[in-house]
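Input: one structure, supplied below.
What you see is part of a larger complex, with each chain still in position.
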């Protein structure tokens, strides 16, 4: 559990690099900071009251709360989590990492133009008003979606769909970058090796994400389920990477490294809700499908006028939906796959999408009331690193 | 004295250097200065793909070679560059010859022809 939590934490620098390599030199620091600062803001929020909201005693299935969980005061060191034989603090931390990574995922859609203070405020409010309730509904034993039987092994709906859809909404709200041209590669990634390294770290961390989530299952199956989740995670990532690469090769005549990396992420996203519930062969199918569909989604999207800079929606939103639905169609445990289960999964997706849309619109309106969301044209032109943070990522050449 | 500035393909630098060495006096120690640059002209860059979007950059990487020479060496040097840099395909670049009024060797302070 603790090593899983540590692995998930490594996803933060992993995501930071994955995104940071894809933007231009002038915006790399602010992009990396988006991920790191989630750790700072949500890291504090989660201990102060986030955990209480998500996993406190359920108030009618809609939200949790316990005064004793504020500041984690009520959790003594040796308090075990439910009957799982692990300390509750370990569970708090594991879940906290999920809460940290989710808003960081969103940042990819609005990179290179969002104002830093606005993103900070957005992160705080969105986590509190959108993430915590969703997590409660799906993962708290008394949450209403959980009670309905919606399956979400490690956060397909709570993390990826909610992040992907919110990213899309926010990208539309903020508008495209000043030099965005639909359908063209108008902005080139400044450091693809960073992006590939980031993908590698994400993939490593994801094993913590998915295998660690086996703890949610009843005691005796937890161990084997972790091994199963590990296997499906690896298999789906491999299949999706291969599928994206090959599809792109056929379609554009070039197998790209960014495609390979994106495929890995797409496969990891899609298997997330299903990891402990499907067989390795099903994982192969889920992965391959998500690789192709996300690739198409990303390319199709690029013809539209909205500008999801780093394709947070195309990968996390679309991948999350594929995974959530296929979980219902392919799971063999804890229930057998059935049309009914697919229906439930669709309900879960619908609730996730709806909550993300409404929540993001509300939160971004709130934020905008306090401080503008978007950087000025001059700031965007000169880069947010130097204008907002007073830093340049690289210093070389002359005079140094 | 003249200042020669030649825009060439990066991969032809070695060949140009080889040719220059054979026409300039100093052999191993022939003198020149090289800079990176990007050129716009009839040649187009190679297609790049980013998540399925294509772009074909108009600016292409080139090198600029600068050589200061006494008049007698200008024509041989130009010919040497032509031999080394030519591939016959669009994008081979240009040679510019401009007048050089004075030239000073910093180490010794020597001026003019013998400082070149």
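A and B label the chains in the order they appear, each numbered from 1.
By our rule, contacts are C-beta pairs under 8 Å (C-beta built on N, C-alpha and C of every residue); 3 or more make two chains touch, one makes a residue touch a chain.
On a predicted model such as this, the values are computed, not experimentally measured, just so you know.
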Formula of the full complex in the shown chain labels reads A x3, B x3
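Heads up, the rule we're going with is that only the chains that are shown with their structure count from here on.
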Here the gap between subunit A and subunit B, centre to centre from mean Cα coordinates and rounded to Å, is 51
Interface with subunit B, subunit A side, in the complex: residues 183-189, 248, 251-252, 254, 256, 258-259, 262, 295, 298-299, 302, 311
Subunit B residues touching subunit A in their complex are 47-55
